[in-house]
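Here the complex is missing one protein chain, while the rest keep their positions.
For chain A:
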């Protein structure tokens, strides 16, 4: 499988990547930001007592604990022993999945989920590699088709449909 061959190449630059500490710091900063947003929102609506707990009462208290925890994580992050989060080549592999997947979600709205799934599969498989062209075509036709039969016809679950399905009268 060429998927594994891509990764197992023992190249030195590939062993580098963003440091775990940096990622920890960024994540804890994001969490602190979220905690601040929660507190801002809760106190904005009222987090006190007005004949009963106001709607911000509980979130505000959780928000304070959350803020304290996130601040602690930030401190902890600085004391993190040096290690890498993931190598750049690993992150590239993740991006190769993320990219087509994001494209898929964009296409669901205009094309419907089935056509988008076909395009997604057809784009995804060559990018990740390891499949011949006829497998790619067969998979990208069969997967949406089977999904269509299962969900639209068997279980009567309405999924987003686009112009293609309209052509066939669905």
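Criterion: a residue touches a chain if its C-beta (ideal position, glycine included) is under 8 Å from a C-beta of that chain, and two chains touch if they have at least 3 such contacts; residues count from 1.
Everything below uses one rule, namely that contacts and distances are computed from a predicted model.
Enquirer: What is the protein name, per UniProt, of the chain that does not appear here: "Aspartate carbamoyltransferase", "Sulfate adenylyltransferase subunit 2", "Probable sugar-binding periplasmic protein" or "Tripartite tricarboxylate transporter permease"?
Expert: Record says "Tripartite tricarboxylate transporter permease".
Enquirer: Which listed residue (A:15, A:105 or A:153) would be found touching the missing chain in the intact complex?
Expert: Residue touching the chain left out of view: A:105.
Enquirer: List the chain A residues touching the unshown chain?
Expert: 1, 3-4, 6-8, 20, 23-24, 27, 31, 34, 37-38, 41-42, 45, 49, 52-59, 62-63, 65-66, 69-70, 72-73, 76, 85-86, 90-91, 93-94, 96-98, 101-102, 104-105, 108-109, 113, 117, 120-121, 124-125, 128-131, 135, 139-140, 143-144, 147, 151, 155, 157-160
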